[in-house]
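Got a structure here, written out as structure tokens. Questions coming.
Only one protein chain is missing; all other protein chains are in place.
Right, chain A next:
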Amino acid sequence: MKNCEYQQIDPQALPTPTPTPPPHHGNDTEKKKEPRRPRRKWEVFPGKNRFYCNGRIIVARQSGVLPLTLGLILVTSGLFFIFDCPFLVKHLTSCIPVIGGVLFVFVLITLLQTSFTDPGILPRATPDEAADIEKQIDNTGNTSYRPPPRTKEVLINQQVVKLKYCFTCKMFRPPRTSHCSLCDNCVERFDHHCPWVGNCVGKRNYRFFYTFIVSLSFLTAFIFGCVTTHLALSMWFCSDLQSFTAVELVICFFSVWSILGLSGFHTYLVASNLTTNEDIKGSWSGKSGEDVTNPYSHKNIFINCCSVLCAPMPPSLIDRRGFLPADESAQTGSADIELPTLAAKSEINVVGAAFALQKSPSPVPAPCDCHQNSFCA
């Protein structure tokens, strides 16, 4: 069992090379050669994610078109700096490469942060929790031959909200949480799974995503403007044009509309404290004729924006870099911070958890049975 898990999640066997190969990979190799080395929790993570830098970086298993996104941004900006900036600096102002540089750096950093940050993944329920929930569901007297619908109604700000039961994670999903089938995780305040960044967009990385698309729209519009100016000035001065300028023009022309549109859409979502998921499903638009309003909205655009973008950064609930207990009994994640009392607490929790460990028969076929058994058992 141990060998099976280890081989299946060996990061060296993964086909795609890491986008930012860090020096820490050497440490990973060394660690694996030691017998019975303490394993970190990311190595037994049940979701479809990949980890780099010994658990510091998390991405979805399918990187989507992230390489394409990166490539487009790098190529277009590179061409801009190489071919357009010298001309424009000579004929206009030297601020242009500076502004372009700042925007480019901003875009790149926020893109990488969106892609590599835990979006707000909820760790799966422990067997005890799952059993407790099952007990509560059974107690409500659902004796029909069909499996019960497994929803729970709660009142949030005087609005009835239905919480659904997640069969994979074995818990009632908190409000605004959704299960991403691509990543096989429940994500808090789930917005959408973005293939362009190769990760889910959720509670923890929405602000990075929003900053990314806004700064990208500025960058695209800026490059588009500069390239157009270059073209116009070139015609005026009758100087030669590189064909790369045309390439940039085409890329920017097609991307500026879609990215501006996306930024505008997300600005609307931020101002009304909605997620893409809720907007698409029409959860609060009252389609069914009921009088429903968004219970999470603060009814004030400024406060909504601040609560979405400027709220305190929530912690990661999956303790990627924490160590598994010595007896290999898996625990659910804790905060991704180093606490002075963590060692003592782990021992106590092992004591408590050791007697509650049991293999929970999963009704849903897990993506990898080894993962399921090791994490939930």
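As a convention for this text, a residue touches a chain if its C-beta (ideal position, glycine included) is under 8 Å from a C-beta of that chain, and two chains touch if they have at least 3 such contacts; residues count from 1.
Note that in this section contacts and distances are computed from a predicted model.
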Message: Tell me the UniProt protein name of the chain this structure doesn't show, selecting from "cAMP-regulated phosphoprotein 19", "Golgin subfamily A member 7/ERF4 domain-containing protein", "GPI transamidase component PIG-T isoform X1" or "DNA-directed RNA polymerase III subunit RPC3".
response: "Golgin subfamily A member 7/ERF4 domain-containing protein"
Statement: Touching the hidden chain, out of A:Ile58, A:Ile73 or A:Leu122, is A:Leu122
Selected residue (touches chain absent from view) among A:Val98, A:Val154 or A:Val250: A:Val154
Task: Touching the hidden chain in the full complex, which residues of chain A are there? Just list them.
output: 1, 105-106, 109-110, 113, 122-123, 125-126, 128-129, 131-132, 135, 154-157, 161, 163, 171, 174-176, 188-189, 207-208, 211, 295-296, 303, 306-307, 309-315, 317-319, 327-329, 331-335, 337, 339, 341-342, 344-345, 347-349, 351-352, 354-359, 373, 377
